[in-house]
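For this view, one protein chain was removed and the others were kept in their places.
Then we have chain A:
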């Protein structure tokens, strides 16, 4: 019996994306034995098959795209999912309204499990879709499930692939759809964004989502400002660790490049991909030239901080200089029930799994 258990375990380790029952079910219908993961909250990324969810996930979380076009449903093995988000949030990706009847049945039968403990629902609409009615129908059924199982969840709707629409029509189409979705979503509140992977809108949308998920974010910003003023930095940014989405920032003067957040995010993620090929992991970075000095370092177990200074002669180590403020920030961040207490600095080889793997 033990042997077969360990065999099963090995199977679980080695296989790639495959089906697994969702979190919260101690013994699923397929007979697996799972540890109790009821504490973990979920981020559901849902949408029609082919609406761009896998690409989106890959881009935001810097995962290699698995070219498995015959996805049977859950492309994330939730048990072994390495995509952690803001501490304890786990990303689940589901095709909603796929043609596969088997999956439809499974989806319907597992509905309650899928929609339990949901923190965030991100629903992706393909703007080019010809079956608007059907899309809305599936969206509504998801909302019903949310209402039943996780009524406190935040709802976000992404109108994706906007680059395929002509530029002058984009605002119009987006406004129309947004109105429809708002109307349909009542009594729940939903926020809508229009996105495309080929411009900055995707990054902005996800940054807005993350921003809304951070509690006391205004306080955080105030503290960042104080901190920046004390050390006379040009700009201080706080990034979410897995995705390098900007949680908060402070700048003391106008910066020229409005796209700099996304660029930094893309550069670091690309660097992380290279590092992972060597089985190394990214810890910190220091960039300096005659005009400026920039530092990126781990701040808390779920965030990175980036400090940009005009005075290139400054050399410091983040940890020593900012102890006081770091402590304060850490306390603030952990003041919510939804996040575990932040551990500071280098102690990142703790329970949290490295999100870059």
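The rule is short, and it goes like this: contacts are C-beta pairs under 8 Å (C-beta built on N, C-alpha and C of every residue); 3 or more make two chains touch, one makes a residue touch a chain; residues count from 1.
Throughout what follows, contacts and distances are computed from a predicted model.
Novice: Which of "Hydroxymethylglutaryl-CoA lyase, mitochondrial", "Solute carrier family 38 member 9", "Cytoplasmic tRNA 2-thiolation protein 2" or "Calaxin isoform X5" is the UniProt protein name of the chain not shown?
Specialist: Per the UniProt record, that chain is "Solute carrier family 38 member 9".
Novice: For a quick check of understanding: of A:113, A:141, A:266 or A:281, which residue touches the chain that isn't displayed?
Specialist: The one listed residue touching the chain not shown is A:266.
Novice: Taking the full complex into account, what residues of chain A touch the chain not shown?
Specialist: Residues of chain A in contact with the hidden chain: 55, 58-59, 62-65, 67, 163-164, 197-200, 204, 207-208, 211, 246, 255-260, 262-263, 266-267, 269-270, 273-274.
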